[in-house]
Every structure is written in structure tokens, then in C-alpha cells.
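Pasting in a structure now, in C-alpha cells, and then I'll have a few things to ask.
A single protein chain has been removed from this complex, and every other one stays in its place.
Moving on, here comes subunit A:
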Amino acid sequence: MGLFILRRFGVMLLTALCLTFVVFFLTNLYPNLEKLAKTQGNQRMSDEQVETWLENRGYRQPMLVKYGQWLGVMPGFTNTLDDGQFVGTCARPGVAPEDTPKFCGVLQGEWGYSTVFKDDVGGIVSKRLGNTGYLMFWVLVLMVPSALIVGILAGMREGSVLDRSLSTFSIITTATPEYVSGVIFIAIFTSSTVGLKWFKGTATQAMDNPTFENFFLPVLTIALYGMGYIARMTRASMTEVMTAQYIRTARLKGVSFPTIVMKHALRNALIAPFTVIMLQFPWLLNGVVIVETLFNYKGFGWALVQAAGNNDIQLLLAISVVSVFVVLLTQLISDIGYVYLNPRIRIS
């Protein structure tokens, strides 16, 4: 098992390397750099000026060298301009040239400098990730148990009234996008139109001081949307298990219905939805951007949109690295959990 996890980590690193290189390559294409030069320097720069600007700041080095610098395996680019200004990959405003470190890459814990927020990327990412992580946690707490319960209740007696009503419910929730349900919730529960002023329509305060009142609506909006999907998967898996021969064996052994569901069917029925639940993590990480915007909750998705919209290369890279790791990590957990649930698969 230990060896297995070690190997999986190796694969993860390799995947992360490849993926970041792809992102690095795409964000460092010339049109992007030109845009960067113009926003950083002067909007009315001529093509030659752009070229010099980029040249002076090390943006025209070979792609692999730049990637190595970003990773921190190659010394950072430094240059002193004609006007005496010290520039370079590792240069930070207010830091003397002598104090500037030689290497400043991801390996050194230096994620770069965000041009939008005028701050260290590392700090921004961890703060935004924290916000989203908190949101994700509560979404999962609400979404997974209720989805499983709905799915299992619906699947244990296929075609019953309970099944049909629960299935309809889950189809409706999956078919309603967050921006629709979110707006409806805000209209019903927060505005004076309906009059039910139970919750706050914005979650801005929740970043510092989350309470049930200001935090429940965004959680509910995301949870409902994701829930229908998991519930449908669970139901499908449950109905299949309930028609399996070993369930008949259990029934003809005289096992009572509740015991059949709990002891015989449940574990087998959870194998398929487990993978789906794990696939929800990446979606939650970036897909929540709509809800974050709707409730003005500045999380990871929001930061991503800012970075992409403002051509913030370093921030964009950091965010993609984090996303890649979250995806790979959840898949690792999903594989290990799968082994636990399904005894037919054993990893020695």
C-alpha cells in the first residue's frame, strides 16, 4: 500500500509538471506578453518598444529556461536597465538588488508576484483557497449525505412512489443551474419582495465571520445543484444492486428488508457513486465561481477569473498548479477508497 501511494505521488508530480508546462507555454505566448508589456509599461508603446521592454525583463528567453526559472531550478533572470532600475524574475519592489535571491521559483516557495493584486501570489492563493475550502467543506457536509440518502431511498424500491418523487426532485435540482437557483433563493429568502428575510443576500461578511445567516444560501445553492447528480448515480447503482442475485440470496435467507439495504446492498451500491463524489472536488474548486460572484464571496474561482481577465501570468500558473494537485489528490483518495469498498480489488 505504501509503495502504491508513493508511486501515485510520483505520477502526480509528473502530471503536474506536464500540465503546468502546458499552461506556462500558453500563458507565455507572444500576444500575451505583448499585452503584459502594454499594461505594465505604456499603452502606447510601439512594437519595438514592446520588444525591448520584454527583452530587458527576460521575457524573451527560451521557453524552457523561463520554465526552469519559474520552477526554481535555474537562477532567476536579472538585469539593470539603462536608467539604473533593477529588474528580474526575483526582483521585488522595495528589495535591494543585493538582497534579491538567486533562485526564486516554486521550489523555493516563491510563487511569483501578482500584477493584479500587487502582492505575493502565494499569499493570495492560500487566502482564496482557504475561503473556497471553507465553502467546499460545508457544501460537502450538506450535499454528500443528503444525496446518498435520496439516492438510496429512491433506488431500494425501483418504480415506487418514493422513487418517482425523489427522482423528480433530483432531476429538477440538477437541471436548475446555480445562477438560476441562486437568484431564486436570493429573491425568496432575502428580498422584501417575498418578505422572508431569513438569510443575507451576500456572503461578503462570511469571509471574516461566517454565520448560518450569511453563509447558508451559497452552500445550499451549490449543494442542490451537485446533489441531484450524485443522487441519480447512487440511485442507478442501488437499483442495479437490488436486482443482483446475492440480494435475492439474502432475501431468500430470510433477511428483513431494512437489513438487506443496510448490510447487503449499501456497500456494493456505494462503489460507483464514490468515484463521482470524488470528481466533484475539482468542480467545486473552480465551478463555484458563479455562486461566488453571485454572493460576492471572494474565493478561488473569483481569483481565477481576476487572474485570467487581467493577464496575470504568475497567479494563473499558481492557480492551475493548485487545481492540478487537488484533482490528482482527490483521485488518489478515490482510488484508495475504492479499494476499501470493493474487496475484489486489492493492492498489495
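Just so we're on the same page, a contact is a pair of C-beta atoms (placed from the backbone, for glycine too) under 8 Å apart; a residue touches a chain by one contact, two chains touch by 3 or more; residues count from 1.
Please note the rule applied: contacts and distances are computed from a predicted model.
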Item to check | Protein name, per the UniProt record, of whichever chain is missing from view ("Sarcosine oxidase subunit delta", "ABC transporter ATP-binding protein", "Probable glycine dehydrogenase (decarboxylating) subunit 1" or "Protein translocase subunit SecD") | outcome: "ABC transporter ATP-binding protein"
Checklist outcome for this item: Out of A:Ala244, A:Leu279 or A:Val305, only one touches the absent chain, namely A:Ala244
Next on the checklist: With the missing chain put back, one of A:Arg7, A:Lys35 or A:Lys197 would touch it. Which one?
Outcome noted: A:Arg7
Checklist outcome for this item: Per the whole complex, from A:Gln69, A:Thr190 or A:Asn268 the residue touching the absent chain is A:Asn268
Item to check | Positions on subunit A where the hidden chain makes contact | outcome: 3-4, 7, 159, 244-246, 248-256, 259, 263-264, 267-268, 341-344, 347-348
